[in-house]
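The complex is shown incomplete by one protein chain, all other protein chains being positioned as in the whole.
Letters are used for the chains, namely A, B and C, taken in the order the chains are written, and counting of residues starts over at 1 for each.
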C-alpha cells in the first residue's frame, strides 16, 4: 500500500535517448550489455537515505525548506520514512541503498535504547528487502552529528567518547551484516581538529589506528564478508580531517598495518575539496590497490564547501568510470548517490528527476569509458609511451639491479643525452572527445 | 678582495629592538641563549643560491628585471657569482647556504662536462668555506629546468632520462659530501603529471620508489652522514606532484620501506598550496617521525602559485617554531630562506634587507615559541585535555586489549553517556597572543 | 538583578600588558589617547547578538552544542536572552551592539505580529539603553533564514516575497531609528543565485536596485541620520551573491545612482572568500569613497566557507586599521565582532574571553597603525614614489590635457626610455614589522 508521497509517479523505464518523458531513463538501460556485463551490474547504483529523507533543506544561513510528513522523532514516523524510501528505491529501480543508524531511527535516551530501535527498523527493512526491495550496498554509523562527538569520535580526548563510538560501530556492523550489506563504511567527519592549539595529532592518529583495527578484528570475528571502507575528506566540518585524501589514507593504513584490510570509498566532491580531480583519486586508489566504492556526487568548482550535487557532466564522469574499469570495475563497491537536492527543489518529483538525471549521466559515462577500453583508445598510446622500459637494461634498473654508480658510469660511457618526445596531451583529449 | 656589488654595506650586527638602522638585526642575536642553546644553533639559517643569484626576475608574463654582472653562461661568470654569493653570506653572518648544481655552474655539452664544471666550482666553494665561509646545509640536483626533464626525471616514460637523472644525483651527492653538507635534498618538481591521459601513475610511483631507494643505498655506500630529505609540494610546475604533502610522502616512504631512511624538508609556501597551514605540516611530520628541515618562505594567501616571499608574520612563524621545538628542534636540518625578492626589488640593498627582515621575524618567532615551551603555556592544557586516557581501562583500550564487543558491553553496562567539555580554542589563542 | 549566567565574572578592566588575568584587557584601554582621540572612540566596538545568543553551535554536519537557558521561541525567553546579552555588553564595556530582528524576537504567525513583537523587544532594549547600556551601532533585517527567502528577498522571482522583505526592512528601519542606531545594514545573503539555469540576472539586479532605492528614500523620509550600509560577500549561502565584493557593490551603486547614498560594511572573512585581503577591500572602499564600517571577524585561510572567527593576528589587523585611519577613521561606523565561538567552546567564560582577545588584538593593531601614521612610515615613501606626477607636464597628462598623439609625439621627440626603480617591498615590510 503506497504512502502516496510520490503521487502517481510509477516505475521509471528506459525509453531511449529520444524520449521526451522527463521521468524516463534515456541512457540507463539496466540489461544492456557493456564489456560483457549488464549495465546494472557495472554501475551498481545506490540511493542514500540521509540526503533524501532526513535532511530538512537547511544551510548555514537558513532553516528547513522541505516539509515532509515523516519529519519528527518517533518510531512511527521512522517507519513511514522507511516506507517512502523503499517506494522511491522501487520507482527508480535502484539495486542498492545506503544508510547511517542516525538516518533511520530516532536516537534513544541510552545507548541500549538506540540499538534496540535500530534493530526494530532493521526488521522493517528486512521485510521490504525480502519482498523484492533493493540490497544494502553499505551501512555506517553517524559519529558526527551528536554533540558528544564535537571533538571527535575515535580521536576524542575523552576516552568515554571513543568507547561510545566503538559500541555504536559494533551495533551498526551487526545490522549491516544482518541486512546482507556488501560493505561497511567509516567516514570520519569529526576525526580531525579545529585548532592544533588543543590537539595532540600523534596521539589522535594512534587512537584512530586502534579504532580501525578493532573494526577489522570484529569483521573477521563475525565473519562479515563485505569490505571495510574509509571515506576520505580533507576538511568540513573540521578544519583538517585525518582522512584527508586517498594518499593520506593509504599512509595511515600502512602505518597501522591495515592496507590489505581496508579500502576507500571515494567521493567526487571530497576529491575536489582536497585539490584533486575525481579521476586522480580513483587512479591513485587503483594504483595502490585500495579502490573500493564511489560516491558520485559532485561539488561546485567555485564553492569551497561540500555541495553534494548530482553529477551532470558526462565527460568528467566518463573519465571516472574509465579509471574504475581500467582497474577491474567494482567488486563489492558501487555507485552511491550521496547527493542532495538543492534546498529550493521542494517537490517529490524533484527527488525522482534528480536521480534519473544522475543515473543517465553515469550510464553515458560508463558506455563512453567502456568503448575507450575496448578500442585501446588511451591504453595503446600509453603502452607506446613507456615502451622503453621493456628493454632489459631498463628493466634491470627498475628491478633494483643497478646502483647509482652503475648508472652514472653507463651515462658517461654511452654519453646519454635523451631527447624529449611530445606528450600529445591535446591529441589525447581530442580522442576522449570522440567518445563523450 | 670585494666584488663591490654590495658597495659599502658591511657585516650586519645585532643592535636591539630600538635600532633604527635598516641594516641591523633588531631581534636576531646569534649568541643569545634560548632554551639553553645559542639562537644561531636553534635557527641554523641558510641562504639559498638560486633565488638570490640565478633568478633573473622573470615571471610568466614578463622577462628579466634584474641586471647582475654575473649573468651569463661562462665559468668565469660562475666564479664571479660565487664571489658575490659568499660576500652576501658573510654580510649576513649566515651560518649555512644551499644550492643546486644548476645554480652554480653552466651546464656542459655532456654529462661528463657538467660534472667536471660542478667539481671545479666546488673547489672554489671549498676555498671560501675553509677561509671562514658558511657551511653547506644541503645540496641538491636541479632535475626540472632542462627540457629533458619536461615529463619527469625519475618518473619519466623514457628510461634514459631516469638514468641521466640518477647519474646527476650521484654527482651532486658526491659534491655535497665533499663540501660537508649536512643533508641532501630531493624536490621532485617534475615528478608528477600534466594529464592522467598519458600517465601510468602506478608505474611512475614504482620508478620514483626505485630512484629514492638507490639514493639511500648510495648514501650508505659512500658513508654520507647527513639526512636524505624529500621536499613536498602539491603542484606547480606540474598539475599534480607525487610528493603532494607530508602525509603523501609518508605513505610513499612506507610503501617503499624508506620511512626510517628519509625525512622531509617542509616549505611554508608548499604547505599553503596543499591546503594546509605550515604548522600542520610540521606537526604531522613530527608525529610521524620524519621532520627534517624547513624552507621558511611564505606564499601569499590570495595567490594560487608559489610566491616564495620572505616570512613577515611573527605570529605564524612562532607557531611553526613551536612545533619544531616541541618535536626536539633541528638536528641536521635548519631554516632555509628559499625566498626570492619581488621582481621589482632591483637594488643590492634589497637582497640584504629582505634577509635581515626574515631573520628577525624568525628570531622573534623562536623566542616566543621557546617561552611558551618554558611556561608550558600550551602543553599543560593539552595534558589536562587528554588526561582521561591515563586511566587503566582506557589505556587498555588503546593498547589493543579490548575488542569492540568488550567495549560495547561496558558502554551498555555502565550506561556511558559522555558529556562534552569546552575545547577552549579562543582562550588558547589569547594565550598565544601574550607571547607574540 | 543578574541572570547569573556569567556567574561572578565582573566588568573587564584594563590591567596592562603584563597582567596574567585572563579576564582583563592587556591592550584595550578605552580612555587612552591615540592620534588625539580616545581609543574607544576610534575603535567603536560592537558586540553582535546573533552569534553570541542565537546560534546553537550547529554546523553542516552537526547539531546543537550550546545549551542556553534562553533557547526557545517565546517572548519570555526573548526577554531573558536580552537580559543576558546586556549583561555581557556591560561586562565587556562594549560601547555598541548590533542585531537582526530575527535574533531578538520569535517570528509571529503574521507579518503584523512579527512587527509587534519586535517593537516589544525594542521597548525592553530601550529601557536597558537608557539605564546606561551600550548604543546601537546598527540594526538589520534577517532576510535569509526563513524558507520564504530561499530564492532571494529583493531578487526573488515572486514579487510577494519582494514585498514581504520590503515591509520587513521598513519595520527594522523604524526600530533602528527609535533606538538611535547609527547605521542601517543590508546583507543580501540570498540575493544571488544557485544556478544560472533558473535565473535572469539582469532582472534580479534591477529588483535589487529598486529595493535599495526604496530604502534610501525611506531613510530620507523618516529623517534617519545614520548611514545605509551594504555588506559585500561573494558566496555562501548562495553559489554567487550579487554583492560579491567592494568593487562589485560600487558598480552596482553607480548603476542605480546610489553611490553617494550608500556605503559598505566590510567583513574580513568575506574579503578572504572573495579572494582579497582585508586591507585591499578597505583601501578600495576608501579610494571610492564608500568606506562605512567593519566586521573584524576573520576566516580561516584554509577553509572555503565563512568561519567567522575572532581576530587573532595583530600584523593583519594593524594593516586594516592603517587603511581605516588613512581614510579618516570611522564616522558613523565601527568595529563589529560578527564572530562566533567555535562550537566546542561551550562555557560562558569562553564568550567573554573571546571578546577580550579580539578587543586586545584590535587595540594593538590600532596603536601600531596610528604610530605608522604619525611617523609617516609608509606615507613618506609613497609620496616619494609618485613624486614624478607633480611635474607640470605630467599633471597635464593626468588632467586630460594631452592626447595619445601629443604624448606619442613627446615620447618620440624626447626619446623617452624610462628606467625602472626598486619597488622596495621587503624594506617596507620590514618597516611595518617595527610597529607590530
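Operating definition for what follows: a contact is a pair of C-beta atoms (placed from the backbone, for glycine too) under 8 Å apart; a residue touches a chain by one contact, two chains touch by 3 or more.
The structure displayed is predicted, hence computed values, not measured ones.
Contact with the undisplayed chain is limited, among C:47, C:150, C:185 or C:369, to C:150.
Touch with the chain omitted from the figure is made, among B:78, B:136, B:150 or B:262, by B:150. The residue from C:11, C:36, C:132 or C:159 that touches the chain not shown here is C:159.
Of the candidate positions B:64, B:260 or B:391, contact with the unshown chain belongs to B:64.
Check A:170, A:190 or A:342 against the missing chain and you find that the one touching it is A:342.
Within chain B, the residues in touch with the undisplayed chain are 57, 59-65, 144-147, 149-151, 189-190, 194-195, 235-237, 239-240, 273, 300, 302-306, 342-344. By the touch rule set out above, chain C reaches the unshown chain at residues 110-112, 147-148, 150-151, 156-164, 166-167, 169-171, 173, 194-203, 205-207, 210, 213-215, 217-218, 221, 234-235, 240, 244-245, 247-248, 250-252, 254-255, 274-277, 279-280, 283-284, 286-288, 319, 323, 378, 381-382, 385-386, 388-389, 391, 393-394, 397-398, 400, 402-405, 407-408, 410-412, 415-421, 423-425, 428-429, 432. For chain A, the residues touching the chain absent from view are 22, 26, 65, 272, 275-277, 301-302, 310, 312-316, 341-342, 344-347, 349-350, 353-354, 356-357, 360-361, 420-427, 429-430, 432-434, 436.
The rule we apply is simple: only the chains that are shown with their structure count from here on.
When chain pairs are compared by their number of contacting C-beta pairs, A-B comes first. Centre-to-centre separation of chain B and chain C, using mean CA positions: 38 Å. Touching two or more other chains at once are residues 275-277, 420-421, 423-425, 429, 432 of chain B.
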